[in-house]
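With one protein chain held back, the other chains of the complex are shown just where they sit.
For subunit A:
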Amino acid sequence: MAPAPSSTNSAVTLNINGEKHTLTVDHRTTLLDALRERLDLTGTKKGCDQGQCGACTVLLDGRRAVSCLQLAVAAEGREITTIEGVAQGEKLHPVQQAFLDLDGYQCGYCTPGQICSAIAVIEEHAAGWPSAATDDVRPAAAPPPLTPEEIRERMSGNLCRCGAYVSIVQAVARAAGIETEAAQTEGVETEGAAA
């Protein structure tokens, strides 16, 4: 529905985690603020509010995006997935489980953004997308393996001020079905402690 041209707010219907939410937003409202302040979906975090830290990462039509630079009114019609929507009921998403198992966080503030980003990283890699860490981007070259270097480059839009990067890289690798040497060691210790 097209808003009246003289108006600076609009009624929008946002499709979030499979549910439709209808609300009236001032056009200046970012998707991030709509989620947190209007819809009580506070899992998505506000860090820099300038598109530089990745704490507000959500999935738009399955692709990761920073919700702080996405106007809510412009998100109408798109499939929005937040951290609240990535698990299947009580069963955590494999990326969530890997972050838990491998301590991919310290304070946890950046974690929802890290997890949403990592979910998309694994899909982008599976689709054959190269990255800035890929030696040869030509299609004739084999798709790059998801090495720690590739994970670090692909996750560089998500800052962690606690510096949990080492275990974040291990968690992303495990969720992708790749075991780094360090994660194997870490995993044995974790299991040993639990047993």
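To be clear about the criterion, contacts are C-beta pairs under 8 Å (C-beta built on N, C-alpha and C of every residue); 3 or more make two chains touch, one makes a residue touch a chain; residues count from 1.
Here is the rule we go by: contacts and distances are computed from a predicted model.
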UniProt protein name for the omitted subunit, picking from "2-oxoglutarate ferredoxin oxidoreductase subunit beta", "Methionine biosynthesis protein MetW", "ABC transporter permease subunit" or "Xanthine dehydrogenase family protein subunit M"? "Xanthine dehydrogenase family protein subunit M"
Of the candidates A:G54, A:G85 or A:G104, the residue in contact with the absent chain is A:G54
Could I get the residues of subunit A that touch the absent chain, sorted low to high? 2-3, 5-8, 10, 26-28, 30, 49-51, 54, 57, 60, 63-66, 69-71, 73-74, 117, 120-121, 124, 127-132, 134, 136-140, 152-158
